[in-house]
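Every protein chain except one is present and positioned as in the full complex.
Our next item is chain A:
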Amino acid sequence: MSLTLSLDFQYKTTMEKLWSALTDANKLTKWMVNVHTGQAMENDFKPVIGHHFQFRTQPTEYWDGIVDGEVLIVEEPHRLSYTWCSGGEKHTVTWTLQDLGNGKINLHLEQTGISNAQALGGAKYGWSNWCGELEKVLEQ
């Protein structure tokens, strides 16, 4: 059983620039931030299959501030996938880039695989119900 967070974003850019923003460690710190504090998350990401990386931010009372991952798929410049482990959850994040023409790129995010057995079924139900709504909200 698998559940998925599925989100799409569109950017006015090129495939190369977006790929670089998703894979270059220095560029990642410019936008992969701790949503609670807004602080950059230091990382040692590399777009190399099998590479183990960490994203780190200030720990809080509820979270040690560490995300561990391993790179699974590198298909420049269309697809990138890695594991995303944090707070007892092990997810897989997969990015798919698609050139829409006219200088627009669609960026698709899928986050799958909740490791918590109890949350698994519940989350699947929740995603299917709420993600649609949340996506609509994001589109507004």
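Note that in this section a contact is a pair of C-beta atoms (placed from the backbone, for glycine too) under 8 Å apart; a residue touches a chain by one contact, two chains touch by 3 or more; residues count from 1.
We adopt the following convention: contacts and distances are computed from a predicted model.
Chemist: Which of the following is the UniProt-recorded protein name of the chain this complex doesn't show: "ArsR family transcriptional regulator", "Sugar ABC transporter permease", "Protein FixA" or "Ferredoxin"?
Modeler: Cross-referencing UniProt, the chain left out corresponds to "ArsR family transcriptional regulator".
Chemist: Out of A:54, A:94 or A:111, which touches the unshown chain?
Modeler: Looking across A:54, A:94 or A:111, the contact with the absent chain belongs to A:111.
Chemist: Touch as defined at the start, partner being the missing chain; which of A:5, A:25 or A:73 qualifies?
Modeler: A:5
Chemist: Residue-wise, where is chain A in contact with the chain that is not depicted?
Modeler: Per the touch rule, chain A residues meeting the hidden chain are 5, 7, 9, 11-13, 17-18, 21, 27, 30-33, 35, 107, 109, 111, 116, 118-123, 125-127, 130-131, 134, 138.
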